[in-house]
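The complex appears here minus one protein chain, its other protein chains still in place.
Chain naming follows the written order as A, B and C, and within any one chain the residues start at number 1.
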Amino acid sequence: MSETGKFGQYGGQYVPEALMPAIEELTDAYERYVLDNEDGFMDEFRERLRDFGGRPTPLQYADQLSERYDTDVYLKREDLLHGGAHKLNNALGQVLLAKYMGKDRIIAETGAGQHGTATAMAAAHLDMPCEIYMGRTDINRQRPNVFRMRLNGAEVNPVTVGRGTLKEAISETMRDWATTVETTHYVIGSIVGPDPFPRMVRDFHRVISDEMREQSLDRLGRLPDSVLACAGGGSNTMGAFAEFVDDDAVDLVAVEAGGSSLTVDEDEGVAPNSATLSTGVEGVLHGARTKLLQDSDGQIMESHSVSAGLDYAGVGPELAYLVDEGRVTPVNVGDDAALEGFHRLSQEEGIIPALETAHAFGYLHENPDAVGDVTLINVSGRGDKDLETVIEETEKRDLDVDVEMSVFESSGGAM
Amino acid sequence: MSETGKFGQYGGQYVPEALMPAIEELTDAYERYVLDNEDGFMDEFRERLRDFGGRPTPLQYADQLSERYDTDVYLKREDLLHGGAHKLNNALGQVLLAKYMGKDRIIAETGAGQHGTATAMAAAHLDMPCEIYMGRTDINRQRPNVFRMRLNGAEVNPVTVGRGTLKEAISETMRDWATTVETTHYVIGSIVGPDPFPRMVRDFHRVISDEMREQSLDRLGRLPDSVLACAGGGSNTMGAFAEFVDDDAVDLVAVEAGGSSLTVDEDEGVAPNSATLSTGVEGVLHGARTKLLQDSDGQIMESHSVSAGLDYAGVGPELAYLVDEGRVTPVNVGDDAALEGFHRLSQEEGIIPALETAHAFGYLHENPDAVGDVTLINVSGRGDKDLETVIEETEKRDLDVDVEMSVFESSGGAM
Amino acid sequence: MANNPALAAAFERDEPAFVPYLAAGDPDYDASIEYVEALARGGADVIELGLPFSEPIAEGTTIQDAIVRALDAGMTPDRYFEFVEDLDVDVPLVCMTYYNLLYQYGDELGPRPFVEKAADVGLTGFVVPDLPAEEADPLRAACDEFDLDLVFIVAPTTRGERLDRMREQVSGYVYVQARLGTTGARDDVSDQTEVSLSRIDDWDVPKAVGFGIKEGDHAARIVRAGADGAIVGSALVDIVAAGEENDDPVADVADRLETKAHELKQGALRGAEQRAEASGD
Partner (left out) sequence: MANNPALAAAFERDEPAFVPYLAAGDPDYDASIEYVEALARGGADVIELGLPFSEPIAEGTTIQDAIVRALDAGMTPDRYFEFVEDLDVDVPLVCMTYYNLLYQYGDELGPRPFVEKAADVGLTGFVVPDLPAEEADPLRAACDEFDLDLVFIVAPTTRGERLDRMREQVSGYVYVQARLGTTGARDDVSDQTEVSLSRIDDWDVPKAVGFGIKEGDHAARIVRAGADGAIVGSALVDIVAAGEENDDPVADVADRLETKAHELKQGALRGAEQRAEASGD
């Protein structure tokens, strides 16, 4: 494996031998098509991102938040990308790459269904058969996304093992890949997994910070003091950070899900958060060495977050490395503050963000003085998928933001 | 009233006297701010459309459809606009105008909830209190949109009169306006209503054809042979047509909802379609003279379409005029063909369109030879709002497109 | 200015006119006949008789509901004309409706066939709340042809040029809207009435004030403020609605309407006396 597949001690390729040839083939394709633009791959990718995906996405000045926090807050509007989240950058890149590689079948895992829908859209767009593995539990709680995948012509394969959520779906997709590796490409959904995935997924998302940096220089004549992005696996995060990594004066803040608590229940094997960068321990999962939420034996713990897309026990190895290097600051925000961030952005800016994204606004609210004079926040996705969850979770809580919930409860009646 | 408020015999200002001063004030504001860019209104509007709305939207080549129909099909991606439909162009324009006029309250009607959500978003973005009138029936069948409006901080006022749908909501909003006209602006949702609304709403949506025309010239070095857009009230339609009206060689095709049948049930006062341009008779409704679905007495009929956003008994007076002039060709497509169009675009292009939009693809499918060598289709919105309806309506039918519905039915079980 | 002599006569008497409104056919044809006749017995000088339209954008909830009831019971323009013929009342009737019904009637588009028929059955004029003076030429012409009047509504917000245009077009009487908003009975009558009346002081048509008049005292007040007549709708429709809701005998409801009409007419008369006294000082 080429040394570029490691980020310090993180990364690598911890996969079954049967997959190694596919990984090597992919590495080769990545280097040729993505890094060297062979056959004009990157040109076609950029063109399709523009025409099909809707790039560039705007960098918007947030009037209300800027006033509230007395700092210039700019929003990178990845929520406007086709499908409603940054996810398409990666899904489109990988499905197109699979096509260049001569593969004729796409598989992917999905948790909340965001990566699955993005992959299904990209596969339909590029006329590739597509199967999505999704935990049975997730299927039941994310029906609209299941519908969207099916409408785009993708098969949705339920995974019933274990708790039936994201990590089981990843394992299951790897199993499918191990069997079908000659004809099939596995479109992984974040900057995780064995090399070259973390590098490659980052490079497909790099366009986010590419645009942000240019928009910032064009519009403000300067770079921001900080860039904020939520972090689950970390793909929107590295997408938003990549081009700023060498700009030492720009603070890069990865906002993880603090969930309901940072305290772990070892007996139950449950971490009631997904704050992998802040609290995780180095280990090996899903093909890479990285920080993990695990018990002292090394068994992976159930993570938790009110936002399904952050609910993962691992994190991209590159982020783990950048955190250790001190280049990226990991912070975390609990469920309550994320919900408040969700309502605040909805009410004050007219943008209903994904619950994942909302964590970044929770952080801004709690630390308005920490972000400098100009901060760019990556709005990684829109919240249409989260309406039911938000209503349910808001009802349970006494939030520090004015939301009149009664109207929802009774909307069949006296609203 | 200035003569520009009429389109031939159509248009005008048929409103209660109490509203006339507001209409005159609005006409004045429209002429100064929109037509003459006073105080840089249009500059600010365009900037906000870009940064908040996500303009320009792409013009995308549709690989699969082009091949299938052996003609170059390009998609104008208004579905990528913030909120998921063209509606924001108008909502943002009017709320901003209200602000320039010194109004401090926004009201609007909504049917399917698309205009309501766009208005709520624009009002939140511009920090204006906002109330949306929505029929009780529509509230119950469009819950996600009700949630979105509420999350954006808008009040949603149920209208219980009559059938509790769009036309009752329009009447009710006019009533509110008649009482509050001095402080309140009524953001009407299509190119309907008394002058200056039809002109003004068209001008806010004109950016669609502005971009289409430029993109077409830039990319293809020529104008298209035809432009297709669905037509309910007709705002996305005139938005997509406006800049092409003087290009005589470009066919402009307005695709209406043929519903389940073009035959009217006079006794029940029901037209099982919304094909106003094709079958309507001149009359006066909601402030304007235009074509209407009405019985021989002049009572307005209940219209019908599988897509809530086309389900309206009137149509913009300008479209009525352009149809009479022979400049716009009215066609219609039934519920079944629209559903098939929906599935086809979802499966083949990876774009789940609004059911309204799907009518244009239904027409393309039925008349691939009528659109010339290059056709531009306005994808007026995305279909996330329509998932439940589509699943329900598809199940009832034996469609001419391969949709495996069983997986939806049993998704809680053996899927 | 007036075309129709009967309508003119109603305002030429030396007392303020009481002008009640009901929707024809609410809650059904037969009962509605009784109710309108009861208003006449109670002292109506002119009756505004609503022809229900499916989209009554200028009405409040009370009258909207009345319109729905009447439509559900089968009211149509043709039935409306029969209704007018069947009525046994001795006061001029003014047709209150929306423009689309006038526009669609008969074999050709435009208001003329409707106006011709209206004249035929003995109606004396029109109030069309969604027809501003700017759009009224064809209806004005037809009214002139058949000697009917065309009443316009002056709103509190009507000023300047708009007033002039209306003044040119109006005939029969002018309907002065006492406050902003749609029809609906309120508890007080706005002070705007006096201001509004002063703006049209020199028009040579009778001025009837409506919107929110509910009791005799309200009527008295607006007449004292200078009105030539008091228009009352929702307060009467409320009685019909309550009767319908409680399944009361038609005769009882008719009695209540007559009593209410009497109260309102007496109020108007009281107002006139007070005004005379005041100007006598």
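The rule is short, and it goes like this: a contact is a pair of C-beta atoms (placed from the backbone, for glycine too) under 8 Å apart; a residue touches a chain by one contact, two chains touch by 3 or more.
Keep in mind that this is a model prediction, so the values were computed, not measured.
K.L.:
From the touch rule at the top of the page, work out which displayed chains the omitted chain touches.
P.N.:
For the complete complex, the undisplayed chain touches A.
K.L.:
Taking the full complex into account, find the residue in A:A29, A:I106, A:M174 or A:I191 that is in contact with the omitted chain.
P.N.:
A:M174
K.L.:
May I ask you to list the residues on chain A that touch the chain which is not drawn?
P.N.:
These residues of chain A touch the chain that is not shown: 1, 12-18, 20-22, 24, 161-162, 167, 170-171, 174-175, 178-182, 269, 281-287, 292, 294, 296-300.
By our rule, only the chains that are shown with their structure count from here on.
K.L.:
Identify the chains in contact with chain A as well as chain C, in label order.
P.N.:
The shared contacts of chain A and chain C, listed by label, come to B.
K.L.:
Farthest chain from chain C, going by mean C-alpha coordinates, please.
P.N.:
Between chain C and the rest, the longest centre separation is with A.
K.L.:
Let me have the rounded angstrom distance from the C-alpha centre of chain A over to the C-alpha centre of chain C, please.
P.N.:
Centre-to-centre distance between chain A and chain C: 66 Å.
K.L.:
Where the centres are mean C-alpha positions, what is the separation of chain A from chain B, in Å?
P.N.:
34
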